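With one protein chain withheld, the remaining protein chains of the complex are depicted in position.
The letters A, B and C name the chains in turn, as written, and every chain counts its residues from 1.
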Amino acid sequence: MDAKNFIAKRVAKYFEPGDVVNLGIGIPTLSAQYAAETVLFHGENGIIGVGDLAKGLLFVESFCNASGEEIVPAVGASICSSATSFGIVRGGRLAATVLGALEVSEFGDLANWATPKRAFGMGGAMDLVVGAKKVIVAMEHCTKDGLPKIRKECTFPYTGLRCVNHIVTELCVFDVGEKGLLLRELAPGKTIEDVAAKTDAPFEVADDLGIIGA
Amino acid sequence: MDAKNFIAKRVAKYFEPGDVVNLGIGIPTLSAQYAAETVLFHGENGIIGVGDLAKGLLFVESFCNASGEEIVPAVGASICSSATSFGIVRGGRLAATVLGALEVSEFGDLANWATPKRAFGMGGAMDLVVGAKKVIVAMEHCTKDGLPKIRKECTFPYTGLRCVNHIVTELCVFDVGEKGLLLRELAPGKTIEDVAAKTDAPFEVADDLGIIGA
Amino acid sequence: MKSKLCSREQIINLFKDGQSIAIGGFARCGIPHNLIQCVLDSGVRHLTLICNDTGEGGDGIGRLIHSRQVDKVIVSHIGTNPETVKLFQAGEIEVELNPQGTLAERIRCGGMGLGGVLTKTGLGTIVQNRRQTITVDGQTYILEPALKADVSLTRARRTDPIGNLAYHGTCQNFNPLVVTNGSVSIVEADFHLELNELTIDEIMTPGVFVDMILEQGALYGC
Partner (left out) sequence: MKSKLCSREQIINLFKDGQSIAIGGFARCGIPHNLIQCVLDSGVRHLTLICNDTGEGGDGIGRLIHSRQVDKVIVSHIGTNPETVKLFQAGEIEVELNPQGTLAERIRCGGMGLGGVLTKTGLGTIVQNRRQTITVDGQTYILEPALKADVSLTRARRTDPIGNLAYHGTCQNFNPLVVTNGSVSIVEADFHLELNELTIDEIMTPGVFVDMILEQGALYGC
């Protein structure tokens, strides 16, 4: 299993049967395949019950996910307007939202939509991090250049302040709370020092530190 | 024709084909029978196209007017939530609202929902007078005790300020504007003096003063 | 999927003294009679009701007024229920009167996770006196804060086991707003359908807003 699927599989453990969950593009979307069958996926475009990618006669404009890809509605799916779709989000009806991140601060501030040079739109991300019951960041631990994405403070434009509850990377799982970061799980074969070397913020270590996938 | 129907018939002349109009209880509701067939009547409970009172198998809970009476939806009728129903109202989509009044001031302030002793709810009246394109008061010119209802100022709790556009009574038709009252039409056989004697506010007389029903 | 069907007993046990309860319906139309019976049977008191009106006497929502379980009502009028008027005049029930369109938006705000809306309705009236006014682009509005109930009681025409709902006729009224509002959202439906029996375009309320569905049984007094 590659790093992305490793992360996605761990993320899916946060979902309970019957949950309605929103998944961002990239690694978050991968987590759908590891979720229990009774989890429904919410698309910002107003669908509750995003199913598989469509083929053949089911490949129609009228059923798309929030990325504009043709999909098949899941069993039990429903559709609503964009206003109601975000009413679900802000109204606290999403059990979780899973997003990628450019940076996360030790207190759960999130920057995931813009850099100083590229600010082409926040889409639904700002609503999602305000409204969902659990905000889960699923990302590779460092940037492509090897720089830490978990930091004392974000430098890029914020998506939301103190909104992240969990961070899942190929190295570890952090809980994020009022006291900052708590290391909950390590990837198999990794050490606390491995995490510390790639994390630009202090963190506590859980008494019952676990192993991802164990 | 009695006074109430005389007033209602004159009110219906304000409606254009294709208009959507809200009618209050009492005299306003009577005006429906004098309206063009293509006028649709809006009920606060979320129906656009209130038809006749229902009988027989059509007498069901599922189709009521805003007074809770069973009705038959008109041809072309639609139904929406209470939020959308008042979106129609505030959004300026009603060509007219016709209401009764306890008092109307010379500048179009309206008091129609409460007295100092009885204040049991404004229902939708405050929304209607703010949102409808034309606010028409249809009422008997004086109270049962013979006191003027058109006054320099209202003494009862307001429904809205400077909101009334037209007043239709068994005596006359007033337009109401920024300059105050303008007498537009007299009932057959009535004089300007008859109106003045029963109106507790100054008014101008239109150059082309007409006769109701002529 | 997990079925959201619940027994009368499960629902009755959920009510507590002092709760706020939003209830769908308008006059005699679209009232959740069976869920109101559950509130009656629970015997809880000191309730605050959020609803358009208090019915017409001892029927519908009026049953909770007659049973004296209610301390306060947030409504657009009480004029159709002499019992509410009597208790109000005796100072035994608190009544907060709202313009009907404002009440609808306040209930919607609570459900949609919004803090309030700006409206011109009520400017210059007693409604303005109790509220903040806000100026936007030179226009003055009343700021009407969201209403949020502990529990909401909704009546739908049709439901599936996960609470995807369709309404019928003017029984819609406040129901699609109320269903989004309660911290616990409870639904009763005239007809119980199988999963996927409602076509996707018929669904007016996604089941994600619904927590519990009263299991099917004889309908009370419809």
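The rule is short, and it goes like this: a contact is a pair of C-beta atoms (placed from the backbone, for glycine too) under 8 Å apart; a residue touches a chain by one contact, two chains touch by 3 or more.
Model, not experiment: these values are computed from the prediction.
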item	value
Shown chains that the omitted chain touches within the full complex	A, B, C
From B:Arg90, B:His166 or B:Arg184, residue that would touch the chain that is not displayed	B:Arg90
Contact residue for the chain not shown (choose from A:Leu30, A:Ile79 or A:Leu99)	A:Ile79
Touch with the omitted chain, as defined above, among B:Val75, B:Leu147, B:Ala197 or B:Ile211	B:Val75
Residues from subunit C at the interface with the omitted partner, ascending	105, 109, 112-120, 132, 134, 136-137, 139, 141, 143, 145-146, 157, 166-169, 200-202
Footprint left on subunit B by the chain that the document does not show	17-18, 20, 38, 40, 42, 48, 73, 75-80, 83-84, 86-93, 130-131
For subunit A, the residues touching the chain missing from this view	43-47, 60-64, 66-68, 73, 79-83, 85-87, 89-90, 109, 119-127, 130-131, 157-161
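Convention: only the chains that are shown with their structure count from here on.
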item	value
Most remote chain, CA-based centroid, reference being subunit C	A
Closest chain to global C-alpha mean, per-chain Cα centroids	C
Where subunit A and subunit C are represented by their mean Cα positions, the distance between them in whole Å	34
Centroid distance [mean C-alpha coordinates] between subunit C and subunit B, Å	29
Multi-partner residues of subunit A (each touching 2 or more other chains)	none
